[in-house]
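Below is one structure. I have some questions about it.
Only one protein chain is missing from this complex, and each of the others stays in its spot.
All chains are identified by letter, namely A and B, in their written order; residue positions are counted from 1 within each chain.
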Amino acid sequence: MTIVSPSFYALTAVFLLLYYVLPGRLQWAVLLAASVSFFCFAGVPYTIVYLALSALVTWYAANKIGEAKEKEAEGKGEAKRWLLLALFVNLGLLAALKYANFLLTNAGAVYGAVSGTAVQWRVNWPAALGISYYTLQLTAYLADCYWGICKPQKHFGRLALFSSFFPQMVSGPISKYDELGKALETEHRFDAENLREGLLRIVVGVFKKIALADNLAFLIPHFLHADVAGTAPFPLLAMLCFVVQVYADFSGCMDIISGVALLFGIRMTKNFDAPFTSRSIQEFWQRWHITLGRFLKEYVMYPLLRTKTWAKMGKGLKKSFGKSAAKKIPTYVAMLILWFFMGLWHGGGWNYILEGVWFWLVIVSGDLLTPLFKKINAGFDTEAAWFVLFQRVRTLLIYAVGAVLFYFPSVTDGLAALKEIFSPFFFAAPEKISAQITGFTELSGTVITVGQLAGMGFAFVLFLINAHLERKHGGLAARIAHWPVSMQVLLSAVLLYILIFIGAYGPGYNAAEFVYGGF
Amino acid sequence: MASEQRVNRKKSPVLTLLTIVVIALMLYSLLPLSYLLREKGQNRDNVAGFYAEEENTLDVVYVGASSCITFWSPLQAWHDYGFTSYNFAHHTMTARTVKYYIIEALKTQTPELFIVDLRPFQYADGPNYETGTDNLHAEYAIRNGTDHLFYFNENRRDLIRASVPEGERLSYYADIIKYHSRWVFIPFALVQGETDFFDFADNVKKNPHKGFYTATRTRPLTFTDYRDVTEVSPLPQQTDEILTELLEFCKEKDLQVLFVVHHYPQTAEEKALYNYMEERVRAYGLDFLNANDDWESIGFDFDGDMYDSNHTNIFGAEKYTAYLADRIVTHYGLADHRGDAAYAEWDALYETYAEETAAAKEALLSGVSEDAADE
Partner (left out) sequence: MTREEILAKATEIFRDVFDDDSIELTEETTAADIEDWDSLMHITLINEIEEAFGYKFGMKEVLGMKNVGEMCDILEKNT
């Protein structure tokens, strides 16, 4: 069961009905039942024990932390012990289930290098659905309780719901307790406005995912195929397709998730805010996967910077390198750790870590070069349209480099691809390009058709329109909120109708394995 | 935020009506579009073409797999004997689905005689969902037929239920799920002015050859005569059950059915299988004919009359049709409609057919025919 499968919406509809029909004080139980059902349909059912264990440990530890904090000073050590214990269990589970193979592979490589005998160490432990999201969410909750930002939830069922709320198990967001937990505690009455907005968001999200992302995903191997490899502009197109695919996929999922949550009267934390209108990569990361960046900043980087070690580092640097270095270097080191985890969070692979480090490099260089840029930019109006556009394109390309590293599991392949993309900035001879492009409707093989290129162009145009709508209005759903309801229904229906034909779904939607064309 | 979004939206009956009309039109368009996006070709021409036959005008309906399409020429039989027939056949029809095509045929026709090709029953170990072999072929073995039948069709639903594993049926029921991305063909056809593309919008289009395909290629084959093999080897249990089900069905509906085996270079083992089928068929009081037993009297030439090991070329088709048509008329006493104004269409179609086949034969003899490599 994926969030674009009909069965997901059937499940949602059933629980939605129960949610508003049953008394409000049972709403949390309906949502918990929905979440458990979704977990079992969409994931490996038995792995729910991991989720249950994390929720249980977090619930118990948070309450202990709360009790200890009431004792004022003498409770401080106790609170800290409970915090560390719960973090150890939760992060330990995450490390074991998600990163065991990464650790084993690297350990194996080291062992192999030392001993001279190659080893293949692997485990096959299915991870719990959403473990990367709920673990961080519970970590933030524990820290919030420890820091006194929120009060521990006494009711285990409600904390279990906060841990497992079904719309966000697939791709987040990583919510704080003050946002999602509070919303789940509140009783919600049926609201036609929420229904309208929720459904619109779902339609937009499904369209992004099935019409744009999945179709582009299908195109990429065509552009990377051996027949065209290394022929500009195909590698570049592959990269752009991937950027748009990742965005359409991820933000489409977020649209669906927030739409589904809204049906239940719950407003999710914003996770995307027109990222591709960002003028710097720093701004980009404040607009892209916002809640992950926020988590790493507030729960990893800030606490690090406030440790005694970092304070000492600053003082030490001040003595030998001066004030400026003392201010910057500790922050850069903490950021490196943040970006390391940002990369690692995406998966156990060096390519992900390299991706994170790449963004760190860009941001730190940008920071170091700020005085120089200021001098250069003094000569013209930095708010001029051309300069804003230049900055946006530059930001997109910086992100795209990271995306290429993300795409290839092997770092070597990723770097080779980057070389291919950016070194031949002269284009291949027109004859050579046109030789790789065939008729309009050819459906088989690895050739690139005019139809596919047209579809890609269409997807890019929609991407730009969407970026504009997001920047100006907060997305299509918000843009048309004041339209008459009938027009909103009509637009949704037209989108769904188009989706029937251009969507990437069904068996062999892109293939045409005509077994018996003749006989 | 929700609270501040209590905007007063305009309510316009005109817009509401427009919305309803557009949505209705979109829903209405799904059916013809779904028909248009289906796979084109011989299967489509045959299966959807069957729906174009006028009600209760067919004397004989010929059901089976692809060999029927090249063996039996309805227009030749019409011209020589005056009875009407149609090849309600598609490539790789499976044993299990034969019954459903008979049911489908009975919806609009009341034929005197059904002819059922037994080839599908020989391929018990062929592509088959049930045995899990070769799923892609198994898929098309079903789709070659179901993808051309009408929607909203109980019989089609039953066929799919009987043949496709649960959980995989949705895209068989609504084949637009499989073929939707072919919408690109529609603007393409419009630009190219291919108006005949749209002929299938209602899933009905007359098949001018009544389900026959003129195969123009010759492949000489080695033939060993196993006429004298009298051994009987039973069908695998599952296939046998399907055969029983079909025979029971024919008996229950009181149908006149002739089960045939097209001639081809069969093995002694296959002959023994057909011997078994013969016993089974005759036990139900139905007729059986193994054309391999009569290849000499038919005058069949395995050097010049075959397209490949399973299909005849035009020469083979003429010989087989002449042989079987004669037998049908003798055994079943079908009425001769020639000269009947109601059947004038058949004469007209024959005219064209005769010209086409004459040209095809000439091409075949002069060697300017399809290349043997195009299989």
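Just so we're on the same page, contacts are C-beta pairs under 8 Å (C-beta built on N, C-alpha and C of every residue); 3 or more make two chains touch, one makes a residue touch a chain.
Owing to the predicted nature of the structure, the values given are computational and were not obtained by experimental measurement.
Considering the intact complex, the chain excluded from display touches A.
For the options A:45, A:126, A:148 or A:316, the residue in contact with the chain missing from this view is A:148.
Only one residue in the set A:122, A:155, A:182 or A:327 touches the chain that does not appear here, and it is A:327. From the options A:311, A:376 or A:416, the residue with contact to the chain not on display is A:311. Considering A:297, A:346 or A:394, the position touching the chain not shown turns out to be A:297 (whole complex).
Listed here are the chain A residues that touch the chain not shown: 143, 147-149, 282, 297-298, 301-303, 305-306, 311, 314, 324, 327, 330-331, 335, 367.
Convention: only the chains that are shown with their structure count from here on.
Taken in their complex, chain A has these residues touching chain B: 191, 193-194, 197, 267, 440-441, 443, 451, 481-487, 489-490, 493-494, 497, 500-510, 512-519.
The part of chain B that touches chain A in the complex is made up of residues 1-2, 5-7, 9-12, 15-16, 18-19, 22-23, 26, 30, 33, 39, 41-43, 66, 91-92, 136-137, 140, 144, 171, 176-178, 180-185, 188, 308, 311, 374-375.
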